[in-house]
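Take a look at this one; I'll ask things after.
Just one protein chain is left out here, and the rest sit where they should.
The first chain written gets the first letter, and so on, giving A, B and C; residue counts start at 1 in each chain.
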Amino acid sequence: MDIGFIGLGKMGRGMAVNLLKAGHRVTVYNRSPDKAEALVQQGAAAARNVADACNAEVVFTMLADDRAVEGVAFDQGGIVASLAPGTTHVSSSTISVALSERLAAAHAEAGQQYAAAPVFGRPDAAAAAKLFVVAAGAPQVLQPLSPLFDAIGQRTFVVSERPHTANLVKLSGNFLIASAIESVSEAAALVAKDGVDKQQYVDILTSTLFAAPAYQTYGGLIARREFEPAGMAATLGLKDVRLVLAAAEQLEVPLPVASVLRDRLLTLVATGGGHLDWSALATLADRDAGLLSDESA
Amino acid sequence: MDIGFIGLGKMGRGMAVNLLKAGHRVTVYNRSPDKAEALVQQGAAAARNVADACNAEVVFTMLADDRAVEGVAFDQGGIVASLAPGTTHVSSSTISVALSERLAAAHAEAGQQYAAAPVFGRPDAAAAAKLFVVAAGAPQVLQPLSPLFDAIGQRTFVVSERPHTANLVKLSGNFLIASAIESVSEAAALVAKDGVDKQQYVDILTSTLFAAPAYQTYGGLIARREFEPAGMAATLGLKDVRLVLAAAEQLEVPLPVASVLRDRLLTLVATGGGHLDWSALATLADRDAGLLSDESA
Amino acid sequence: MDIGFIGLGKMGRGMAVNLLKAGHRVTVYNRSPDKAEALVQQGAAAARNVADACNAEVVFTMLADDRAVEGVAFDQGGIVASLAPGTTHVSSSTISVALSERLAAAHAEAGQQYAAAPVFGRPDAAAAAKLFVVAAGAPQVLQPLSPLFDAIGQRTFVVSERPHTANLVKLSGNFLIASAIESVSEAAALVAKDGVDKQQYVDILTSTLFAAPAYQTYGGLIARREFEPAGMAATLGLKDVRLVLAAAEQLEVPLPVASVLRDRLLTLVATGGGHLDWSALATLADRDAGLLSDESA
Partner (left out) sequence: MDIGFIGLGKMGRGMAVNLLKAGHRVTVYNRSPDKAEALVQQGAAAARNVADACNAEVVFTMLADDRAVEGVAFDQGGIVASLAPGTTHVSSSTISVALSERLAAAHAEAGQQYAAAPVFGRPDAAAAAKLFVVAAGAPQVLQPLSPLFDAIGQRTFVVSERPHTANLVKLSGNFLIASAIESVSEAAALVAKDGVDKQQYVDILTSTLFAAPAYQTYGGLIARREFEPAGMAATLGLKDVRLVLAAAEQLEVPLPVASVLRDRLLTLVATGGGHLDWSALATLADRDAGLLSDESA
């Protein structure tokens, strides 16, 4: 299939490579062109601009946030202006429910197709084609995309015929990760103040009731106090919690734990930790427990 | 080894059986004597009273709460009054840090030994000798207990030389379970209000980032709205969150998420759900999202 | 002075009348024209449209929310398009900090002047010229407005040279009112469950430590369960808490109590109480305490 792929960050790169490996023709575009180079080495074509990448049956976008997706979608020479009628935009970025709805409306008006297919997994899973794809869209739009999802992930979950619902599920997953980070941070501060080694504590959790990737990954970072470089920066984590709260307010669903997470992430950002991994919430738990009193707060 | 075992509820029963299977002589005691009968069938001796069960090298207690443990420990004819000097009380109940400290002091004064060895796992794990044992106590006290822990569990974690620390770790684990229940409840209410099937949603979570027993067990109950009979009643869940908050206040460690959990569990109890499984926190999330408005609130 | 006045709701009406009484020429505009009629009876001129009302030295806007202000300000024939250079727009509506910044920029670009002057007080205070005016803007803009503020209020506080800061102060005040409502609601549910009469309780509070208008007004509504008709609907209260949280996030200031208020107001709205006065937060406190179990929840 002829595929355009826009956004070659840590995640997009691996996804594009796996589409190539599956035998598709992939034309890649990235704002900073050096990132496209590596893909070209592996058989991709390089697009000169967004419109160029849209000369395809399916265009994926995998970008950092709403603003980036709005840019490539709605700007002059963007996807909505460039895609041929009947072709499909697959949005894999973690974006707001509101933007996903706006994209759906714009593509419908332009006679184009749209699906949302955000993914769970970190860059290593993207590289290994082990992502989990959460897809939503009209059945006739999703059906031909199925082999593409298989090429990038280990499993695809179709959650709705309305694209934005996939974005909601993705955001809710990030909320649950943040919730796990915060509660493990609090519990670890508690037992550490009573003398328990945090690494041993996390080992106990992750070899028993919490033997799951989210706890293993973030529990490990918390135990090793390894907050740089950030896999997911606190500023991005705050953004995702904000987006899930905004979607929840639109749907009229209170989320008391998400509200606590928002306050904690905002505190982390306001006190200079925005660039740290969001698991640095653990430093706040330690600070508020008086565990950092010997050092600086 | 000669072992006394006090408390033959859902958990204690399985543990006592596995000690028997490992070849130990086990004398069992339960307030309501019918529960001891089944154990006698499997080779246990029946104690007439607590003091009788204390005629042993090691006495386990596995009881419901502080009050029950205080009764068998401190009452006339209780463990402290009955244990021979040099013998050991192993407390496996989920009790407060404060009571564990009080037991340590009382046994020390009486020339007896004391270890805390609460466990993670539900009744089926107890029956299958698959518990995780969190042990704390003086090394010379714990060392001879090691084969006993091996008989009841799949792995033992020694977390401290001070017994009460094991109780703290156990309580913190229950806090983390409650935290997982509440955040999954909130997320499930959110996506359900947007039309996603809760069972599918939990399947997504538990086959990806949250593929862990705590999420599988409680996510399943939430998706199936299966809150009766309670594996862990909301009243008991509230008690454990209260105990972890009390221990944290003693140690001067704020736990913002635990505070939210306390309020939610208290709401569940106050509105008539104290007998339901603590995963019935999901009914509050649904109620506050207006998802129950067609039914009763 | 020649004054245009846009927005003749419960608040704007009283303010416009008091400007008339102070001897100014006031041209009024309201989307539904019948409301202008009463003012014309009292000496105002009626504008046919927004542009017509802008034929003045100063134009006040006193509208319900951001959307309404955006409409009259930025639409074709709106204030920005119509005001003569050098004349002043005074925004008294409770709007977002972001919109206030946008208005400041648009008026500056158009060579016009802009001040923010939101007010504290309910409709009776507006009618009696007893409002408190929180003003912000450049000194040369504010100075000639001083007699106008005196005409509508009992006191003016100039808080900044940057207009949006007045909006922030106003929103923060509404946050404090909501905070008082929620905490009195919780306390009243508590003592009521122990048998204390809520009216007596509120009397105690408001004749001692909390002898202040916010507590008297809302405490009274809570004690009398008088939630309709709404002085301030829960949906509007939720909007204001959302705006204060948004402004706080922009400034990187966590507000843990405001987060609780947001969840509670959202719960009230989601469960069908959006039209009630925001003091109906008390019904949630009662509900969660099990106090409504005999009636409907």
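One rule holds in what follows: a contact is a pair of C-beta atoms (placed from the backbone, for glycine too) under 8 Å apart; a residue touches a chain by one contact, two chains touch by 3 or more.
Source: prediction; values computed, not measured.
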Cross-chain touch to the chain not pictured, restricted to C:Tyr29, C:Tyr114, C:Tyr215 or C:Trp278, is C:Tyr215
Touch assignment to the omitted chain, from C:Ala38, C:Ala81, C:Ala98 or C:Val191, lands on C:Val191
Answer key for B:Leu19, B:Ala136, B:Leu266 or B:Ala285 versus the chain not shown reads B:Leu266
Touch rule applied to chain B and the missing chain gives residues 242, 248-249, 252-256, 259-260, 262-264, 266-267, 269-270
Residue positions on chain A contacting the omitted chain are 256, 267, 270-272, 287-290, 293, 296-297
Contact residues on chain C toward the hidden chain run 120, 132, 134, 155, 157, 159-160, 162, 165, 168-169, 172-173, 175-177, 179-180, 182-184, 186-187, 189-191, 193-196, 200-201, 203-205, 207-215, 244, 247-248, 251-258, 260, 264, 288-290
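Quick note on the criterion: only the chains that are shown with their structure count from here on.
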For the copies chain A and chain C, the interface residues, called same if over half of the numbers are used by both and different if under half, are same
To bring the C-alpha trace of chain B onto its twin chain C, one rotates it, in degrees rounded to the nearest 5, by 180
Between the Cα centroids of chain A and chain B the separation in whole angstrom comes to 37
Note: chain C sits from chain B at a C-alpha centroid distance in Å of 52
Cα centre of chain A to Cα centre of chain C, whole Å, reads 39
Chain C touches at least 2 other chains through residues 256, 267, 270
